[in-house]
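For this depiction, one protein chain was excluded, whereas all remaining protein chains were kept in their positions.
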Amino acid sequence: MQTAILIVQCKDNKGIVAAVSDFLYRNNGNIIEVDQYIDDEVGDFFMRAEWELDTFNIVKDEILRVFAEEVGNRFKMKCSLSFNYPKPRMALFVSKLSHCLFDILSRYHSGQFQVEIPLVISNHMDLRPVVKAFGIPFYHFPVNKENKAEQERKQLELLKGNQVDFVVLARYMQILSRDFVGDYPNSIINIHHSFLPAFVGAKPYHAAYKRGVKIIGATAHYVTEELDAGPIIEQDVARVRHHNTVEDLVQIGQDVEKVVLSKAIKYHLAKKIQVVGNRTIIFN
Amino acid sequence: MQTAILIVQCKDNKGIVAAVSDFLYRNNGNIIEVDQYIDDEVGDFFMRAEWELDTFNIVKDEILRVFAEEVGNRFKMKCSLSFNYPKPRMALFVSKLSHCLFDILSRYHSGQFQVEIPLVISNHMDLRPVVKAFGIPFYHFPVNKENKAEQERKQLELLKGNQVDFVVLARYMQILSRDFVGDYPNSIINIHHSFLPAFVGAKPYHAAYKRGVKIIGATAHYVTEELDAGPIIEQDVARVRHHNTVEDLVQIGQDVEKVVLSKAIKYHLAKKIQVVGNRTIIFN
Amino acid sequence: MQTAILIVQCKDNKGIVAAVSDFLYRNNGNIIEVDQYIDDEVGDFFMRAEWELDTFNIVKDEILRVFAEEVGNRFKMKCSLSFNYPKPRMALFVSKLSHCLFDILSRYHSGQFQVEIPLVISNHMDLRPVVKAFGIPFYHFPVNKENKAEQERKQLELLKGNQVDFVVLARYMQILSRDFVGDYPNSIINIHHSFLPAFVGAKPYHAAYKRGVKIIGATAHYVTEELDAGPIIEQDVARVRHHNTVEDLVQIGQDVEKVVLSKAIKYHLAKKIQVVGNRTIIFN
Partner (left out) sequence: MQTAILIVQCKDNKGIVAAVSDFLYRNNGNIIEVDQYIDDEVGDFFMRAEWELDTFNIVKDEILRVFAEEVGNRFKMKCSLSFNYPKPRMALFVSKLSHCLFDILSRYHSGQFQVEIPLVISNHMDLRPVVKAFGIPFYHFPVNKENKAEQERKQLELLKGNQVDFVVLARYMQILSRDFVGDYPNSIINIHHSFLPAFVGAKPYHAAYKRGVKIIGATAHYVTEELDAGPIIEQDVARVRHHNTVEDLVQIGQDVEKVVLSKAIKYHLAKKIQVVGNRTIIFN
């Protein structure tokens, strides 16, 4: 079933829900899901509606224009419209660790993720056989201080050439440059192996061990210019005990990382995430 | 701020959200929260809307009638309307264990629960001092096989005389009769000390220990005729290990029980629960 | 590093810890981990000790005999001795669902599981390509009422021929016969897709949906004659909401299943599980 997804944002006001739902009703849109949220802090209203395209009276290319005329302009709405088809195209960036890659490919393989994976990029060769076994092109871009800018330029070229919609850093151990990030706003998902904002940066499990925390975590977030500071999409945790070594934390944490990252991808694919300032609304 | 809460249920159909939200808009209702849910299993649509009464154009007593005429009848809706004021009146039933009672009275004392507690009923005297310290009337009804019907009759009289809206069994160790339950449909909340439907009935921690489970739980549910089988409102769990004795399970479990029960009370007070068959919708 | 693991069980008595630890000390055993547990219910004492073999004064084949003479017989101990090398040999049984299989193979691939996987057996062909990609032999045994006994006989032959130490049912949708189970006591690990003892048997997610639970779970247990009633090794849960469909529960649950099953395998590989009656001690 093909669907359209509309997300709107505007100053909170009476009559918005009525106006949007009336628009869908008048144009024969069968609503599958609708969710709204009022941010009392800033006084903004947010709404996400998903409806069937089949029976809808307005053709895809005209929906946004007609909606703006009939509803959006009146409330000074920011609108974004997307469709569940064709499938979004996701690029994976990996280094040496395989747990997140396997988890993603497993869901891709079983059909849980409605996504195309045109390519996997890595700064190491280690995971090439895994990727090839799934029939996905693998590109090796060794990165060092000298060639980083040049390699990123080539990577971006490759992403554009493959019509990549969003990027997932599945334990990619390189920091992307400001320029790279700027090309994919709110479209690069990273998994950080700590419960942010605790333990930003490198070796968070070592830092967690040293601090003696009783719970460790993982955080999926959109990448922004500032390291590990982008909008958080999903987090989860696991309990640890004093006798767990750093190596134990790494292993326990990996089980959290992969599930958290895959949940974030799922939300992103379903267009359920709206970034507001440095926070995310997860429509559900 | 005084608010009205409307919950409607009907066959799913196009235009319902538009009709309800338009009704509120036309009558100057400032929406505070609206949530809807489509039950694909039975094809029913559910909606909960809460709005400010102050500015609303229709007086309290007329809302339900006008809504039925203008919207409800068209969609053959079942409607229920309530208000957040005056505060609901809650009766507590307890036996000897104090953890749930303390937790509820603590929230009542700090203003977290917007509720009146006109009385506490118990089949034992143990908790009388606790209840009196909070300035709440305490009634002692010793119960045995012979006097049970008679005692329940008196308890019901007391509840009616105190305009009690709903009853909370805070680890009350007696089974209420079918007649008693019938007088308070979806208005008696019980906390069962297991993760239902596992370990129905008496001594669930002993049963959990014997079965060797690695996680125990607690379940808050509406009381129905069948023991521990009513609609589940909230559940939570705690991890246990092989070296935990039955006494440990009891103590670990109590921390879960009291939080789960208080969450259920909070949902009930906010009119966020809709019972459908033997399931609950928790609007949020 | 090669290690020996000794697990003893006997009536609780003074001096046991002293006797066992003195035995290891006198024979130059460098203890890596020691854990004990007194079961107050039955009055039994349990102890697990793991130590380095390199420097130990007694050769592998003699340890059990010498220990019995010097310590075990005095306390009427039941003893079991094992070694972390050579790696145990694990057979996987699967049907059509791939999430547990991928999770296990991913850990096998990354070296997290110190195990050999000589073969995978399935009643369907679906997962053959996945298994082959990992270079593991795949055997197809279609099963129906008529051929079940015969197929099990052949499967057992294959297991024996491959020196299989233990079997993991990674969402294998067939019930093993009493005879099959009898051949591998406490050596067949199953993952059941519910929080046992709730929802025994087929279609637990459907049953969970129908009962309206707010939390679902998964249980890894040793297979015994009685369906889903064997000793529980590990459990975990995930929160669900009223708007989750049965399909949602299936998907949410799969993330729990795979992590729970892999934890159980990890405990089994490390010889950290002792079955007592129908419960498990997990030494840690």
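Letters A, B and C mark the chains as written, and numbering starts fresh at 1 in each.
The rule is simple: a residue touches a chain if its C-beta (ideal position, glycine included) is under 8 Å from a C-beta of that chain, and two chains touch if they have at least 3 such contacts.
The structure displayed is predicted, hence computed values, not measured ones.
Trainee: Using the touch definition up top, pick the residue from B:Q36, B:N84 or B:S98 that touches the left-out chain.
Mentor: B:S98
Trainee: Of the residues A:D40, A:D61 or A:E146, which one touches the chain left out of the display?
Mentor: Among A:D40, A:D61 or A:E146, only A:D40 touches the chain that is not shown.
Trainee: Per the definition of touch given earlier, which of A:Q2, A:N57, A:N147 or A:T245 contacts the omitted chain?
Mentor: In the full complex, the listed residue that touches the missing chain is A:T245.
Trainee: For the full complex, which residue in C:V17, C:V42 or C:A68 touches the chain that was left out?
Mentor: C:V17
Trainee: Take the complete complex as the reference. Which residues in chain C touch the chain that isn't displayed?
Mentor: 14-15, 17-18, 21-22, 24-25, 28-31, 34, 36, 239
Trainee: Which parts of chain B face the unshown chain closely enough to count as touching?
Mentor: Contact residues on chain B toward the absent chain are 97-99, 102-103, 105-106, 109-110, 112, 130, 133, 243, 251, 255, 259, 262, 284.
Trainee: Tell me which stretches of chain A touch the chain missing from the display.
Mentor: 37, 40-41, 195-199, 210-215, 217, 231-237, 241-243, 245, 278-282, 284
To be clear about the criterion, only the chains that are shown with their structure count from here on.
Trainee: Between copies chain A and chain C, are the contact residues mostly the same numbers or mostly different, with half as the line?
Mentor: same
Trainee: Taking the mean of the CA coordinates per chain, how far is chain A from chain C in Å?
Mentor: Comparing mean C-alpha positions, chain C is 36 Å from chain A.
Trainee: Roughly how far is chain B from chain C, going centre to centre by Cα mean, in whole Å?
Mentor: Inter-chain centre distance comes to 41 Å.
Trainee: For chain C, which residues are shared contacts with two or more other chains?
Mentor: If we look for residues of chain C contacting two or more partner chains, we find 243, 284.
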